[in-house]
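Left out: one protein chain. Kept in place: all the others.
The first chain written gets the first letter, and so on, giving A, B and C; residue counts start at 1 in each chain.
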Amino acid sequence: MVAVKFTELAYTNVDEFVYGSAKYPVKCANGMVIGGGTLYPELNCTLPMMLITEETMPKVLAQYEEMIHGVCSMGVELKVPGMLVEIELLPPCTFNPQWGIDVTKVVKGVMKEYETKFDLKSMLRMTPVDVREGKTLKHMYKGVEWDQVMDTMKGCAANGADFLSIESIGGKHLHDESVMNIDLPKAVFSLGIVGCRDMKILWDEIVKIAAANNILPAGDTACGFANTSMVMGHKNFIPKVFAAIDRVMCAVRTLVAVESGAVGPDKDCGYEGVYLKAISGTPISMEGRVAACAHSSAVGNVSLALADCWSNESVENVRLLGNMAPTVSMEQLAYDCRQMNVAKDKGFALQMRDILVESDNKYDPTAYIMTPSVVLRIAGEIIKGKTHFERTKIAAGATITELRAAAKAGSLELGPKEMKYLDIFEKQLNSIPNDEAEFTANMIKANPKHDLGMYNIS
Amino acid sequence: MVAVKFTELAYTNVDEFVYGSAKYPVKCANGMVIGGGTLYPELNCTLPMMLITEETMPKVLAQYEEMIHGVCSMGVELKVPGMLVEIELLPPCTFNPQWGIDVTKVVKGVMKEYETKFDLKSMLRMTPVDVREGKTLKHMYKGVEWDQVMDTMKGCAANGADFLSIESIGGKHLHDESVMNIDLPKAVFSLGIVGCRDMKILWDEIVKIAAANNILPAGDTACGFANTSMVMGHKNFIPKVFAAIDRVMCAVRTLVAVESGAVGPDKDCGYEGVYLKAISGTPISMEGRVAACAHSSAVGNVSLALADCWSNESVENVRLLGNMAPTVSMEQLAYDCRQMNVAKDKGFALQMRDILVESDNKYDPTAYIMTPSVVLRIAGEIIKGKTHFERTKIAAGATITELRAAAKAGSLELGPKEMKYLDIFEKQLNSIPNDEAEFTANMIKANPKHDLGMYNIS
Amino acid sequence: MFDFSGLSDAVIAGDEDGVLDLAQKAISAKVDPLSIINDGLIAGMNVVGARFKVNDMYVPEVLMSAAAMKAGVALVKPLLKSGETTTKGTVIIGTVTGDLHDIGKSLVGMMLECSGYAVVDLGVDVSGDDFVAAVKANDARIVALSCMLTTTMLQMKTTIEVLATQGIRKNVKVIIGGAPITQEFADNIGSDGYATDAAGAVDLVTKLLN
Partner (left out) sequence: MFDFSGLSDAVIAGDEDGVLDLAQKAISAKVDPLSIINDGLIAGMNVVGARFKVNDMYVPEVLMSAAAMKAGVALVKPLLKSGETTTKGTVIIGTVTGDLHDIGKSLVGMMLECSGYAVVDLGVDVSGDDFVAAVKANDARIVALSCMLTTTMLQMKTTIEVLATQGIRKNVKVIIGGAPITQEFADNIGSDGYATDAAGAVDLVTKLLN
């Protein structure tokens, strides 16, 4: 069993809990302070349609160079106080760590050029892919895939990354099934037991790599987990309340990175980041309306209310009439950040936060559970748990309670079918035994096709 | 000489001058009230790379159908209180009025379907192209091109348009030269004399067509004029102060549509719309940060401060990872409108307005002259002019005065070269004679290659 | 005529025990086995598909219905006369080489099964040769390719080329889908069609096979 940390909330007063400021800001050598009072844009971009091979790598690098040039020059044009670039490496660039390193060098090179020529402050987040899946995987912590992830992390760290992140996937196969079957106990197992243990092992290593290279371990996200259920809920494929419960449970898993030493900014697509910020005081990156290029969502505004970096999630390098799409995203992020920073300077940060929250939180359960006061209430329950397993169960129970109360009070629109499923999920939750070992044994038995020996879980 | 109207401002108190509300709202049959307290999204979209011919017309119509489906279903998903769709017809669809009519029918058909099935309130703005240019043009008010514009207007009006708009181009060839040579007197002539007279003739007709079809004449824009100089200034090809002066002068020209009976919402790409609203109380559509897909700008936030409809300018139907680009724009517009409407509901409209204004107005002269208090001051000067010519000159002079004062007071960043050009433009302005006939005669003589007989000006 | 409404309702409710019970009763009542399948089980599944399409059922509910239907079919199938068939044809589905995205493709497979097709899901990261082998082994008429990355789109083209090289391109229709896909791309790589979602994929398959 992995030890939990953070037995008290970083925030108890909701009036201190706001965008642009975190209890434990990240101070960068270039003068940027993330969570230190200023909201920064975080631009993420990816390749257009093309193959990544030995032969195409020169074209791949040229694409990254073009994108970062466009993005940085927009940063200069709109006089941003600083910015982040995130590169989520594509699978071939983690399977071949050297390719990931080459991408890092090219991107960082352009960023340095703009720092020298135009005084543009910028930080680079490199996010290797968690390639620990697929037909040939034998073990999560040794063998080819593990080595590829670690070698890519090390190579990025040594060649220009300022922050390391990953969208880790320990427990994802179990979680996928739990979403397709809206099986809450299986979700609890995949997140609170398998996922948390995997995070601990993975992030202990990433923290070491960052320290060895004098850069920062930033954080993880529940992209493969709660984002899957959020998209499924958004399309009405599963109840939206499942996605909200799943999101809050994911906070426990994502927090393990911070327990291992990650300092933020937590990664954009982890909407559970608001819980991470509440519990640990770590600054967070968030994505919302500007990220419509990457996925539509029901949290386009509320996601901005507590953000310390503001991201477009990702956009491919295609031409729009105004500019290449990454540059378009950068312009949109920069204007949003201007709005937020001016509001803060004028003393209207809390009003701005609440306007953004109230524009979304009535219409969708995930939007609702991102409401600052709700976050603090549920987070306050979560930290009472003494193990990750316990905290994950508490997260689910507290979310069900909050959603039901909100729907009854008229502060959240929930149809009768959604309400019915709240009851079903509560029953599912109550069926989980208190004993972690017993639950684990049950789950291993009930899921014979998953080899948990790979995780050293038996 | 055309008579001027509006000798008093619609707004004298800057605290009444705000987004979402106009002195003379536009009431629509479906219950939407534009300028009646709610900010609405206005979505504009265009074709991806393809030819428009007799043979491709079925594909063209299928493209429009796909786009409007995506856009309307996003409107439903985000529960917009109402929305506008604008179609700026492409040249072949005005050269062939029947094609423009077919587009109108398809677009309106989808909008009606969503109204019936999902209760989605929407209004359609049709904007034929002003095709009165090119090698074969013989006259501005008779012959093939005039007939094509009028026939398209009539056809759109009879087949589903709710609003008629146009980006008219009378005087544009002269104006293009004035921009390339930063020749302020020529700009005054093209806008204040040639442009205003052309607007009067054109808009008298459009107003009649709208009335005959029981729909609304909405308004014009200085797209071919001040947007050209704004883009040139944005790229540092000409002084940015020229673009700001040009913008305010354009207000006099754009206002002629309202003098002829246009009722709004004025068209999105006319940033001079804020002056139109100040003087006439007409609601306006504006574009800013969401329109980065169509063009980058220095007014991404300030443009939202006084808007009654919020537009993406235009985006072509290409795929982004999240959705087709028009649907992505619609999502971004809807979230921005939510933010603005919630702020208004909570009593923070003026604070929100000022936050948006102050996030841009120090950095660019065009952003500065869109500051609500500045708008009211300059507009108050403009209405003192007794002719369009006089008003255009006053607009230029008052803008120069405001920009110089702002730069001296430190409320606008203007480099020494920009300041130098303010003085140059003031001298150019003072060289213009007071007598309109004398000035016209001078200008005709100085520009022999332009046949102003086409405009019935001699 | 036998009243199939109870059997169909059990399918719709995802009640596997109920389905087995009522199917057994129909067999005992000497109802034509093909009719039990078509008018009872598949009729129920058609309702499920239609309700899912209008957001009136969730995926897990559909999966339970599908499982109940399959249990019923398994019970009745041995009684069919030779030559009688219970599916509209076989679809091979998978995510192409280099791409590990699973769920979108699984949803398409689910909807095709709901609509009466036999589906062989090869999973993710599937090579052209594996598609070829599966087509041959299952006498399939449709190959459905999925990808979610701009950097794996061109593997769809490669996969279609492998089908051609191996001589089976002419025997099958190839359809494609996934976040980065457009109709234009589908045309360019020589596929037979593209759909934006699972319901659209069903319509497309139906069109291509008729």
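Everything below uses one rule, namely that contacts are C-beta pairs under 8 Å (C-beta built on N, C-alpha and C of every residue); 3 or more make two chains touch, one makes a residue touch a chain.
Treat the numbers as computed from the prediction; the structure is a model and nothing was measured.
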Of the chains that are displayed, which are in contact with the missing one across the whole complex?
A, B
Candidates B:Pro239, B:Pro265, B:Pro283 or B:Pro365 - the one touching the absent chain:
B:Pro239
Among B:Asp220, B:Asp246 or B:Glu316, which residue is in touch with the absent chain?
B:Glu316
Hey, which of B:Asp151, B:Asp176 or B:Glu426 is the one touching the hidden chain?
B:Asp176
Extract the touching residues of subunit B with respect to the undisplayed chain.
46-52, 90-92, 133-135, 176, 179-182, 228, 232, 236-239, 316
Can you list, in ascending order, the subunit A residues touching the missing chain?
319, 321-322
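Criterion: only the chains that are shown with their structure count from here on.
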Averaging C-alpha coordinates per chain, one finds the centres of subunit B and subunit C separated by a number of Å equal to 51
Averaging only over C-alpha atoms, locate the centres of subunit A and subunit B and give their separation in whole Å.
40
Intercentroid distance (Cα basis), subunit C paired with subunit A, Å:
34
What are the residues of subunit B that contact at least two other chains?
321-322
Where in subunit C do residues touch two or more of the other chains?
150, 180
